[in-house]
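Mind having a look at this structure? Questions to follow.
Only a single protein chain was left out; the remaining protein chains are all shown in position.
By letter and in written order, the chains are A and B; residue numbering begins at 1 in each of them.
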Amino acid sequence: MAFHLIPRDTKFFDMFAEMAGNLGEAARLLKQILDDFKDIETRVQKLKDIEHRGDELTHNILTKLNQTFITPFDREDIYRLASSLDDVLDFTYSAGVRLVMYKITGAPPAASQLAEIVVKQSDQLLQAVARLDKKHDRVLECCVEINRLENEADAVSRAAIGELFDKEKDPISLIKLKELYEALETATDKAEDAANVLEGVVLKSA
Amino acid sequence: MAFHLIPRDTKFFDMFAEMAGNLGEAARLLKQILDDFKDIETRVQKLKDIEHRGDELTHNILTKLNQTFITPFDREDIYRLASSLDDVLDFTYSAGVRLVMYKITGAPPAASQLAEIVVKQSDQLLQAVARLDKKHDRVLECCVEINRLENEADAVSRAAIGELFDKEKDPISLIKLKELYEALETATDKAEDAANVLEGVVLKSA
Partner (left out) sequence: MAFHLIPRDTKFFDMFAEMAGNLGEAARLLKQILDDFKDIETRVQKLKDIEHRGDELTHNILTKLNQTFITPFDREDIYRLASSLDDVLDFTYSAGVRLVMYKITGAPPAASQLAEIVVKQSDQLLQAVARLDKKHDRVLECCVEINRLENEADAVSRAAIGELFDKEKDPISLIKLKELYEALETATDKAEDAANVLEGVVLKSA
């Protein structure tokens, strides 16, 4: 890794930055929907378009990986980073889908708080991948923050689900909101997976 | 990869074909059960036997992988392909188990439609692995079709779950059918994972 006799393809970094940016767009849109439940169907359709673009970006990275001999970091790490970023987007979209599928017309503030955490994680992920080929200290700082945000999401989601079981007497309504929280919380878990890959990439190159 | 100076072990291809064939058998049996809910226990026991055979086939491939130095394609891809084919079978069986465990005695047509999609994906997977050592264009066509089928399953499952929440007033019955749909839909996701591995194998060898 140290000599760079063979020029490494830096385009992977741009592609990851595009994935993280697209993810941020999805998380922001979901947060807006959860702050103001109107035109749900139209806005979740827009979320679907973003998710579809994310699928294409993931596919492009993996195709490029399969056609590239010398990669800027370990093949397995490229694979895992693309997969985990794709997972964050999938669970973000999956939260949105539940609004339509379950006809959810409102949710406690915890749902929007969780979406806000995904927004913050996406921003950190974007900063981290944008600095992956140079400022390694900054990458590690982003990873620490993404993990902290996941812990925060864990606490928010547990408190919200605990309250749901305390107060919601209608089992079907309970199932709906519980799944909405869980989809959002899982999105933050997947962002932590991505951060763990990024941390590993930095440590290996140290 | 291009020279084949060292003869590569082609038996892996046969083993994957056997896995895909076994999976097709399970999916077909599940479809039949969902079309005609009789003798559930006996027929799900037969499904369990097929699942057990699948476990053995997976185990044999991984054992062979661990004992083979030169593999016909990347070790990680062999591992992932075996794991994802095993996952499709696990979720197919898991749908069958729910019929017994929850004493489900009937289900809307969507359940059988989802099983039919798993049957079609299994057939495509069998065709793809059977052509993996030669007709690469045909493999890619199968992968495209498997992905299309997964999208179809997504739409069928979402519509069915949406209708369930609209119409089913008994929460316990709702939980049962929701999980049946979800197990089937997850089976189609895992088939897509297998297709993605196959696509990668083809692209790397291009």
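Everything that follows uses one rule, which is that a contact is a pair of C-beta atoms (placed from the backbone, for glycine too) under 8 Å apart; a residue touches a chain by one contact, two chains touch by 3 or more.
Computed from a predicted model, the values in this text were never measured in an experiment.
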| item | value |
| --- | --- |
| For chain A, the residues touching the chain missing from this view | 76, 158, 161-162, 165-166, 171, 174-175, 196, 200, 203-204, 206 |
| Sites on chain B contacted by the missing partner chain, in the whole complex | 62-63, 66-67, 76, 97, 100-103, 171-172, 175-176 |
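FYI, only the chains that are shown with their structure count from here on.
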| item | value |
| --- | --- |
| Computed distance of Cα centres, chain B from chain A, in Å | 27 |
